[in-house]
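The complex is shown incomplete by one protein chain, all other protein chains being positioned as in the whole.
Labels for the chains are A, B and C, by order of writing; each one numbers its residues from 1.
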Amino acid sequence: MTITKEKNKTTLSKDQLAEMYHQMVRIRNFEAALPDLFLKGLVVGTGHVSLGEEAVAVGAISALGPKDFVISTHRAHGHALARGSDIKIILAEVFCKATGCTGGKGGSMHIHDFDRYFFGTVGIVGGGITIAGGLGLAAKLQKSGQVCIGFFGDGASNRGTFHEALNLASLWKVPTVYVCTNNQYAMTLPLCNNCANPDIATRAASYNMPGYSVDGTDLWAVYETVKKAVDHARKGDGPSLVVANTYRLSPEHSLRTSSDPTTKYRPPGEVEQWWAEHDPVKITRKKLIDMGILTEKTATKIEADAKKEFEEAFQFAINSPEPEFGVAFEGMYAPEEGGK
Amino acid sequence: MTITKEKNKTTLSKDQLAEMYHQMVRIRNFEAALPDLFLKGLVVGTGHVSLGEEAVAVGAISALGPKDFVISTHRAHGHALARGSDIKIILAEVFCKATGCTGGKGGSMHIHDFDRYFFGTVGIVGGGITIAGGLGLAAKLQKSGQVCIGFFGDGASNRGTFHEALNLASLWKVPTVYVCTNNQYAMTLPLCNNCANPDIATRAASYNMPGYSVDGTDLWAVYETVKKAVDHARKGDGPSLVVANTYRLSPEHSLRTSSDPTTKYRPPGEVEQWWAEHDPVKITRKKLIDMGILTEKTATKIEADAKKEFEEAFQFAINSPEPEFGVAFEGMYAPEEGGK
Amino acid sequence: MAHTLTFREAVAEAIKEEMKRDPTVFVMGEDLGKFGGSFGTTRGLLAEFGEERIRDTPISETAIVGFALGAAMGGMRPIAEIMRCDWMTICMDELVNQIAKMRYMSGGRPEIHLVVRTNTEGGIGLGPQHSQSFEAWFCHVPGLKVVMPTNAYDAKGLLKSAIRGRNPVIYMEPNSLLSMSASIPDEDYTVPIGKAEVKKEGKDVTIVAWGTMLAKSLNAAKTLASEGIDAEVIDLRTLHPMDTETIVNSVKKTGRLVVAHEANRTGGLGAEVAATVQELAFDSLDAPIKRVATPDAMIPANRRLEKYVLPQEDKVIEAVKSIV
Partner (left out) sequence: MAHTLTFREAVAEAIKEEMKRDPTVFVMGEDLGKFGGSFGTTRGLLAEFGEERIRDTPISETAIVGFALGAAMGGMRPIAEIMRCDWMTICMDELVNQIAKMRYMSGGRPEIHLVVRTNTEGGIGLGPQHSQSFEAWFCHVPGLKVVMPTNAYDAKGLLKSAIRGRNPVIYMEPNSLLSMSASIPDEDYTVPIGKAEVKKEGKDVTIVAWGTMLAKSLNAAKTLASEGIDAEVIDLRTLHPMDTETIVNSVKKTGRLVVAHEANRTGGLGAEVAATVQELAFDSLDAPIKRVATPDAMIPANRRLEKYVLPQEDKVIEAVKSIV
């Protein structure tokens, strides 16, 4: 068992860091816009935004190569954007438009981008943890050198799938890096009522794999730790568990629940305090400026560009057509003709 | 996390110890007889014998009061006998006779004795782990002072239910003592291919509960450790995990598989060595004689009595009637009349 | 005297009254305390009963249901909630192998008095993994009882029967009905498990429905009436054990049957209704029994597509017309 708290390091180049900030801002814009768009009726069903989790998405996914696999959760927008997916397609999917990645059939809980080996989102909490192990197994059996990141939340870590998957992944030394985004809430349940031992990284010991607990608002810490785990996996040394501790800055668990005014389950002031002191976008911006990687001006330019990109995506999504009725029944089975 | 290796202690009286040896011998006789009875066609379906696990059953169950709950596994005969169940009724059930505890409808995998709060056996590996937590919860909510032991095996510890149940039991501080009988095999899979970290007690740390690893051939160690965990639970301090490490001395996983000659998956000599060096019945006998608690004569008398008791049980079971056809459809639903 | 409640309030009121009546009744599940349940069906209970009896759980569906079983064996009457029917998939072992069989496997000894409540069916744009209804599975499992009320009155009365009963009950709450109101008597009442209800009498065709399809069938019956077709509409309410008698009597009168449910068609409970009725009322049937159901397809999130895939009123009308 290794439980280490990573410190900032800088193996990252200036350009990489600027780009990573850019990604964080893209995600921030996207997520910040959604609650309002939901209230306007544009987001269909529900959706889960990842405010406060930008450094986890970008830090972790930046540690991957282009052919590495990613499995995400119900809170997936940030992961897709960090993976480089087209923001237009993702927003269109959140609007359930024909131009979305599933053609509007999945919505926010079913984001994927197969071209980028972003192998989809699972709306069942904890459902992806086993799948991520299987993707690692495929890589191992095919000796492809690919690694898989399997994202999940603090709440998901209490599903039996977590236990079964991490044990099996370790026994088989599959190249899967398990990244737990601990935003301290599972829907309305705080971490301490959720995990009997709130130090989730401790659990790695049960599976004889490295376990890391990192500050999830610290882009560097996330990146370096996940990178270490990815390298470990790629070398054939098996899976790791990285717990990135941050906070759910989003007003509510989901867009659907946020429309319900009766949902007071967080201590007063908690959200505001985290916004003030632990906003990962603000923290990263300041650090990059302090380090001389960004200037106020270049930072503002990144932010303006991102805003513009989102605005274009919005126009694209809102102007996209609704799916045709006929597609509703398409894509259930692959045609058997032309199989192996 | 507390992982302690317990040493022999003797808070037990002479009479208690003699009686515990008696129980171990009863179990030994019962289990040793079954493979042959299976080949003779008397045992129906299958059955799982617990040779090598007698000290775990007797040590753990002796730490309970008469109204405490027990939930067992597919390998349940020893637990029932240690709980004081009538050996006749248990053997009759293994023969699926009308006089068995379920009237022959369950067989070896469905032993229970509600009068002794032995709340049954679950043929689904790991299925009882959550139930044991719920029994603890019932005791807690009713402030009855009862404690529950939930038995399961090393193999079962890799089911998701283990994870979900231990986490929840700890969060709710239910008075359940989880006793894992590590006999080093899950069917044909050795511990090291089964648990990524073979030190199963380590897992207690994930759930913030005490974890103990004890020599499961050492009656004293099992008793004292489980007693400590039972006292802890009864005080309201919540669950513990006790892993009792022993070995499956039985020739095969189940009576059914033992009839199959192709099943060679244990290293040659392993079973023989454990019989020679780690037979818990032999060990206990010697220790009790060394301690002056038994003499060769009293020990032999216990063994002869147990043999006689089993012989009587055998006559009872074999002469018991087959169940009537009519009972096949009884007992599925409780009659709603006379309900609350 | 009476008061008006929505379906979701009726659920909460039934629980509240039973918890007051019987100290062994308690509630466990995800986000049902402070939050009052993801679908608002347990609002107000925490304030009244406290955390000891209104128990929020982690996301651990096997533990929720397995603990409920243990608690029932230990003398309690748990009401466990699985937030969505789609996730009943996670605790099927507990439901099917343990809860349904515990009494039988134990020689008929223990009473497994527990209720597993779950939000079922689709219709609110939650997509393929959050819109399913698996009542057919549960009805295939001897040892369970299965109910699905369609209105606040039955919701309260059936839940009370389930809580007071001596057997495990799967209690299914159709998603799109939770905000519908009904008049609720002020005095205590129950609705018996095992009895269907004729909601509208008619002589030309029988429509048996449950869940969301009941209201759609009643609407269809109105339209049909205006075209001179007099449909009898039966709310099945208890899905298992099924009130075959009420259905067969109706079909003997009308000679025609349409079964309507939202779950997928193949292997849906509509098949069971049809198979049973054609066996018991073969000579009375003047036309084939028709099923109205979601075709064998996933339920898309897009609202237009969802509405297109889920069976609507027009499908009921079509089915009736095809046999009348």
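By our rule, contacts are C-beta pairs under 8 Å (C-beta built on N, C-alpha and C of every residue); 3 or more make two chains touch, one makes a residue touch a chain.
From a predicted model like this one, the values you see are computed outputs, not experimental measurements.
Asks: Identify the visible chains that the left-out chain touches across the whole complex.
Replies: For the complete complex, the undisplayed chain touches A, B, C.
Asks: Would you mind spotting which of A:Asn167, A:Ser206, A:Ser240 or A:Ser320 touches the chain that isn't drawn?
Replies: Among A:Asn167, A:Ser206, A:Ser240 or A:Ser320, only A:Asn167 touches the chain that is not shown.
Asks: Of the listed residues B:Ile131, B:Ala156 or B:Val177, which contacts the missing chain in the full complex?
Replies: Checking the options B:Ile131, B:Ala156 or B:Val177, the one contacting the hidden chain is B:Ala156.
Asks: Which candidate, A:Gly45, A:Gly78 or A:Gly136, sits in contact with the chain we can't see?
Replies: Per the contact definition at the top, the residue touching the missing chain is A:Gly136.
Asks: Which chain B residues touch the hidden chain?
Replies: 44-46, 96-97, 104-110, 122-126, 155-156, 158-160, 186-189, 193-195, 257, 260, 262-265, 322-323, 325, 327-329, 332
Asks: Mind pulling the chain A residues that touch the left-out chain?
Replies: 69, 71, 101-103, 105-106, 110, 112, 114, 119-120, 122-124, 127, 129-139, 141-142, 146, 148, 160-161, 164-165, 167-168, 171-172, 330-336, 339-340
Asks: Write the list of chain C residues that the hidden chain touches.
Replies: Missing-chain contacts on chain C: residues 86-87, 89-90, 92-93, 95-97, 101, 104-105, 127-129, 132, 134, 136-137, 139-143, 240, 242, 263-264, 266-272, 274-276, 278-280, 282, 285, 287-291, 296-298.
We take it that only the chains that are shown with their structure count from here on.
Asks: Check B-C against A-C and say which one is joined by more contacting C-beta pairs.
Replies: More contacting C-beta pairs are found at B-C.
Asks: Report the inter-centroid distance (CA atoms only) between chain A and chain B in whole Å.
Replies: 45
Asks: Would you kindly tell me how far, in whole Å, the mean C-alpha position of chain C lies from that of chain B?
Replies: 40
Asks: Where does chain A touch two or more other chains at once, residue-wise?
Replies: Only 158-160, 193-195 qualify.
Asks: Could you list which residues of chain C touch at least two other chains?
Replies: Within chain C, the residues that touch at least two other chains are 58, 60-62.
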